[in-house]
Structure formats: C-alpha cells, structure tokens
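With one protein chain withheld, the remaining protein chains of the complex are depicted in position.
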Amino acid sequence: METDVLIIGAGPAGLAAALETASRGLAVILIDESSSLGGQLPQQTQLIRPLPSEYGPLRGFELAEKLINQLEDYPINYLLQHRVVGLYADGSVGVTDEENVFPVKAKKMIMATGAAERAVAFPKWTMPGIMTIGAAQTLINRDFVLPGNEAVIIGSSDFAMDVALQLMAVGVNVKGIVEEQPEVQASDNVKIEQVQQSGVPIYLNASIIEARGNGEVAEIDIEHTGTVLTEKVDLVCVDGGRSPILDLFYQLGCSFGYQEKLGGWIPQYNSNFQTDREDAFLAGNAAGITSQGAILLTGMVAGISVCEKLQAISHDEAQQIRGSLFKELEILEDKDIWESRIHHIERYANPKLKDQFIS
Amino acid sequence: METRFETVVIGGGVVGSGIAYHLSERYKGGVLVLDKKYPMTGTSGSTQAWVWVHNKTPSWYAEFNMYSAELYPYLSKKIGDVEYKRTGGLSPFFSEEDREKALKLAEAYREIGIKIKVLSREEVLEKEPSMNPEVVGATYSSIDGNVNPFRLVDMYMRAAKKNGVNYSTYNKVTGIEKQDGKFTVVSDKETYECKNLILAGGTWSRELGEMLGINIPVNQLRGQILVSEPLKPFLNHTISGLRQANNGEVLMGYSMEEKGFDRSTTLDVIQETANMALHYVPSLKKAKIVRAFSGIRAMPEDGFPIIGKVPGVENLYVAATHSGVTLSPLIGTLITELIMDGETSIPIDRYSISRFGVGVKG
Amino acid sequence: MNRLDKSTIICRCEEISYEEIEEVIGNGARTFDDIKRLTRCGMGPCQAKICTSLVAKVIHEETGKPLHEIPLPRMRMPLSPIKLETLATDSTSFSTVKSVLDEVELEDGKVR
Partner (left out) sequence: MHIKDHPVLGKQLQEPVTIYFKDQPYQAYQQQTVAAALIANDIKKFGVSRKNIQDRGLFCSRGRCCSCYMTVNGEDHVRTCMTRVEEGMEIYPNLEDPEVRRDGNGD
C-alpha cells in the first residue's frame, strides 16, 4: 500500500490533520485500532470549550460528528480495526488487520497516537473494580454500562471532575475524591463547584492506605489529616494523569525531551510539528497533553506542514496559516501548557534522549 | 572507594563477571569489576542463552564448548539456580541433502568423543511431538541446553561480591596506561591502579584494546529474537532456532545482520523469524508474540574466542568471544588458572590474541 | 505512591513489588531496563505500558534522580501483542534467518 500521507490515530487531532491534507488533494490513509472514528471524543458528554473559532462550543460527541462529517466528500482511505505493529527496514509502516501484517509506504506520516493514562499504585490496586477514570467514562458513555454503584475517585484533575459529574449523572454515588497534593489539581472552577455542590467531599493531602475485597473491590481505607476513613465502594477510579504514547516514535528513532506540564517525555518537534525524523510529524496529545481545542489546532498545523512539504500549498501560504493557528493556540491553550510547548519547541536541537537504539 | 586493586576486570557482562567470580574462589588479592553501565546492558542481556555444542565447527572448537557445558552443573551448585537445563539439542533439517551433511558432522565429532546422533523423522517426532511432521531428520546431542542469562550474570555478581569482589558500575573506562609494571585505568569517576588487568569488553573489545594500542578484532553481528507470551510447557529440547524458557515463553530467532551497534529490530527479519518458528513448530501459530529484541554478538574476526595473555604486555589478559554464555564457566576457570598458576589445564594457544599478529603498537 | 507499604505491587503483569525493585536499586540498578533484567518487572504482556511511570517514581524516590533524568525503557515491536500466524507470511525463503546446519560447510566431503 502506498499513499502521500499516513495518519495514525483517528481522534480529533488525526481527523483535523486529515481535513487539512485531503482537502488539498493529497492521498490520505487514516488508521485506528478502534472500530469507530473520533478516538475518546464520542464518550466526552461534557461541553467542550474553548474550541477554535470555526467550531463553537460543542459536546464531545457532537464535535466528533462534525469532524467526521467534514471529511465526507474527500476520498480518505479509512483503515479501522487496524493497528501499527512496527516498521520495516525501508521505513514503511507495518500494519495489521489481525490476519496479516503488511507494509504501508507513505511520503509523510502524522502520528496522532494520543495519550495514555498513568496508573496509581496502592496496596491491592490490581483488584477488579479498580480502573482508570478513562475506563469508567468509556463504560458509561460508550458501552452504556454502570461500572458500579458506589465509587471513590483518586486524583482531582479536570478529567477526574468530568468523570465524577458523568458518573453521578448516570446514578453512581461518588463518595469522595482523594487528592494527594495539598490543593485540587483541576483548573476549571465551575466544574469543581458543581462537584462540591453535588455533596462530593474532596480530601486533600490524602492517600489510599489499602483496598480490600473478595474477587472485586468492596472497601477502601483513605488516610486524611491523620485519621483513617473506610468507605464501602464497588468502584475505584484512578486518575494518575496522562502521558503521550511514545512507542511508535521510539521505533522511528525519534529523540525526546521532557516537559512535566506536557505529561513527561515528549517527542522532539519544531514549529511545523515535525519530529527530528524528516518524514514524521505529530499532533494532538502525543505532542503534549492539552485541551480538545488545542488538540484540533495542532492537527491543523501538522496537516498544513505536510501539505507544504508535499507542495500542496506554498511555503508562504503555509507560514501565514501556521502563524494564525499558533496565535489562536496561544489564546486558547492553558498558559502553563502553552509556555511548556514553546520551551519544548525551542529546545528542538538539543534533545534529552536520542539514538535510543545505538548501544 | 579504594583505588588500588591487585586485579581489575573491565566489563561486567557474563564473561567479565564469570571471570571475577571464578577468580574470587581462589584469589586472595583485591578484585574490581568496572562497567560503563550496569552489567547486562550489552550482549549478556539480549541473548537466547543457549549452552550449545553440537554443529559448532571445527571439532576442536566444539570440544572447547563441550568442556564448558560440562562445567555448568557444578557452577549451579556453587552460585545457585541459574535455570540451567541440559535439555539436549535438536537441529532439525527438512531436506534429504542435509542428512549427508549431518552424517559427516556426526562422524567428525565422534573422533573427538562428542556423541551426535542423526535422527530419523520418527525419532525426531518422538523426541519433539510439536515438531513439523514434514521434518526429515535432525542432529541431536544430549549435552546441549540453555540457561537464564539474567540469573546467570546476577548470580555470578552476587557470588563474586560475597567473596569480596568490588563492582563499580556506570563508570566508563576512558584511558589505560602501563608504566613500571602497573596499569593505570582512568574512568569517569576515578583513576585506578592495578597489577593484573583483564579486558572483557564484549562488543566494545576493539575500542578497549585501542586504549593500550592492542588490536582486539571483534566485530558486531546483530541477531533479532522473538519472545512469545508464557505458554504451558510443550517443547522438550533446545532446538536450533527456538527454545522454551522455564517461565514458559518461547524464544525464537537465528538471524545475522551486520548493523554495527544498531540494536533496532525490523519487521522484515521479525516476519522471517516468525516463518522459521512456524515452519519448525506449527502449533505455535496462535501464540502471541509480546516482544522482539535484538542483541549484538561480539564476533571475533575469525569467529573463534580470543582468550589468554597478551604477548609483550605482562599481566594483561583478554577474554573476547561469541557464545559468551556457553563459554563463561570455562573462560572464568582458564583466566583464573593463568593468574594463579601461570598456565591452563587445557591448551588454549589456538585462542591466543597473537594469531592476529598483534604486538603492542606504538 | 504509597511508600509506607513496600509490598505494594508496581508491575501488575509480573507482580513485582516496590521492595523487590528497591532491593535491586540497592545493588546498583539505575534504569528501568536494569531493574527489568533483575526482577522481570516490565516483561509481561503489557510490556511496561502501565508500570513505566510507576517504576520511574520508585527510581526517583530511591536515588533522588529527577524524573527528567530517568530515561525511558527500551520500547520494542510489536507495539502490542500479536499472534505468530498474523506476523508470519507464506514465504518459505530465508535470507537473514539461517538454520544451524547452513553454517556447517563441507570441504571435499569433510567438515571444514
């Protein structure tokens, strides 16, 4: 299989990049291991704002529909339920449909492989009924299944607040949010307010001593201000934060930098969202954990840069569009994340980790 | 930490740690092992770890490997369980022409006391029921087996440390000099002095030798290896190309590529290796592969080990070889004999570095 | 990270605890891969996708090294587990993959 552009990951970043490239006449293959487009968006039932100007505030699944519909009149080759296995010596990407593994040779690649949730370890954290907040959200908003009736959430990011509200919306009794740090990690005060008004206590400087249960979680001990609180639960959702998924960048020999605020190790990339491997671009959470609006903008930048490199648009036009996309990104993105991203791009020439396969 | 030692070993992999352990059993002087990272970041940590004798050629080299294989049971008694299993080694073939080659091999080995049987198809399938029924025959040697390389090096280190050997890791050697009968070893963290110096640099032996103007002609030959998820035990032998570890995973791979120090893997070789594994054992088809790693063989220019004293440089010893896992008990014993007794119990002049016409350059 | 109870599992595939990792760090292991080779931590089906960040925290706590100085583990293909038959092609030609007998050369009927 040959193509101009291979986009890996059909989440918001991949879909945005697909629009920029396919709408300018480039042959695009869009691959995702899930059976549907949109990545995690379809299960985001909360209102997403801010979004780039042309999108306006939408709920996650509405945004997914819009991104998918925009691609309707372009001949994109969708490879759903396909996943990347690795690379061939000539640089083509090894893809599998679970029957065979076959090479896909692309002139340029855009990796929109997203982020993965980090685990939180405490005694017996491996019991059934203990899962990530992303897993709980997937169950209620995509599979329409109640993961439990009485829950405790460990961690207090914006994502954790969304999941707390969504669990309560489907009737789960969220008995508390446990945060190790002295202050709530979420930045959206409206959501924090909503969670507290629903009667959910947020325990700060608190940690989990142990979970207990037979075959599945039944009880959890929370240490808070010197006292031990035991809660009867059948669901524990952990929020260990998220990090970019790096496996494919690593196989490509990309080098990495480290930005705490962007999720830790990040592939090195310049202002074209090009990694230090000439034919590999990136977009979305893979370029640093950020909000949905920013994710879309990074997909557009990567798409525009690829169009420029494949002469689908001129350098000047690309510079002009990128300029305005970066301006909008600065306005829309959380200040700390924006500054970390700029700092990361500035250090493009001196990565912290490189030549990982040369011993 | 002390900076003067009677003996310094550069390189803490299976060969270097093997030497340090065997030396520590008899030697009373201070021993320091230097490694530029932590042991097993090189070949010792990325190997199928066969303890393999048969079809190593010529026969004197097979004999050398056999001596080492025979030391393994005693080694396990001394340093603890290294998951050494003398499973017997099967090298199957699928065409009648190979049978002639196999018979010649068996005959050549019989002369030096290595029993190799050439099995018929039925005998192969009886020994290894999961083998592809299209197999035509196999060479079989009861001495072959395998070991867990991680445990082997770990147990060597623990036993050596218990006998007083010091390890300094993440401490790369950057320069070596010899003046008035002593070696000065300069490394990232420290400068050391010692009487005896042992070069066990594995794939980096050439670079190490150059620090003393000595040619240690070791090249790099990459091998890619597939690892399956742990499966219920079903493979009885070490088969040339794959084996099943104690933990149940099957290791598959027998490839050779000249890629210098590039330890990446490629789907090209991975898929070819998968074809080989399925060709040998079709029932592996549903087994899931969880990892493909690659290791760099430390391959001396002529393929044979470089062991022993360095002519012209007193108290300098070198141990650089391929099949370091198979040979580590023997090499450890031989180097210890050279240092303690000045000579070895079996002749090793074939393996001397002098065969490369080496003298001290400059 | 619950540092009080060192029996806490860090690698859920291979069930390696905090104290097992702490012990090998005490013996000089510094990177994820050092720890993996000595304890099997990270060798399970998930291939360290879950325990990488947890082990990095243990290394940080035991050695004081900041997280940005704790390198990534060596990530390998396949990016997630895959059946051998899916990987295999139907070709029977082998170029780089050899059989051991290939290496045995005969010179005028004798093994060289």
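All chains are identified by letter, namely A, B and C, in their written order; residue positions are counted from 1 within each chain.
As a working rule, a contact is a pair of C-beta atoms (placed from the backbone, for glycine too) under 8 Å apart; a residue touches a chain by one contact, two chains touch by 3 or more.
All of these numbers come straight from a predicted model, not from anything done at the bench.
Just list which of the chains on display the missing one touches.
A, B, C
One chain isn't shown here. Among B:Y61, B:F234, B:F304 or B:F356, which residue touches it?
Residue touching the chain left out of view: B:F234.
From the listed residues A:E117, A:D158 or A:E308, report the one that touches the chain absent from this view.
Touches the omitted chain: A:E117.
Who touches the missing chain here, A:L37, A:L51, A:I110 or A:L139?
A:L139
Since one chain has been left out of the picture, which residues of chain C touch it in the full complex?
12-15, 44-46, 49-50, 80-81
For chain B, which residues touch the unseen chain?
129-130, 229-232, 234, 248, 282-288
Considering the entire assembly, which residues of chain A contact the chain that has been omitted?
Residues touching the hidden chain, for chain A, are 33-35, 45, 59, 61, 116-117, 119, 126-132, 134-135, 138-147, 169-170, 215-216.
As a working rule, only the chains that are shown with their structure count from here on.
Based only on mean CA positions, could you tell me how far chain A sits from chain B in angstrom?
Going by mean C-alpha positions, chain A sits 44 Å from chain B.
For chain A, jot down the residues that touch at least 2 other chains.
Chain A, residues with two or more chain partners: 85-87, 94, 101, 251, 357.
Among the residues of chain B, pick out those that touch two or more other chains and give their numbers.
Each of 41, 265, 267-268, 270-271, 292 in chain B touches at least two other chains.
Touching chain A in the complex: which residues of chain B?
Interface residues on the chain B side: 41-42, 203, 261-268, 270-271, 292, 296.
Provide the residue numbers of chain A that touch chain C in the complex, in ascending order.
Going by the criterion above, the answer is residues 83-87, 94, 96, 98-101, 116, 118-123, 125-126, 207-210, 240, 243, 246-248, 250-251, 256, 258, 260, 264-265, 352-353, 356-357.
Please output the residues of chain C touching chain B within their complex, sorted ascending.
27-31, 33-34, 37-38, 40, 43-45, 47, 74, 76-78, 81-85, 87-89, 91-92, 94-101, 103-106, 109-112
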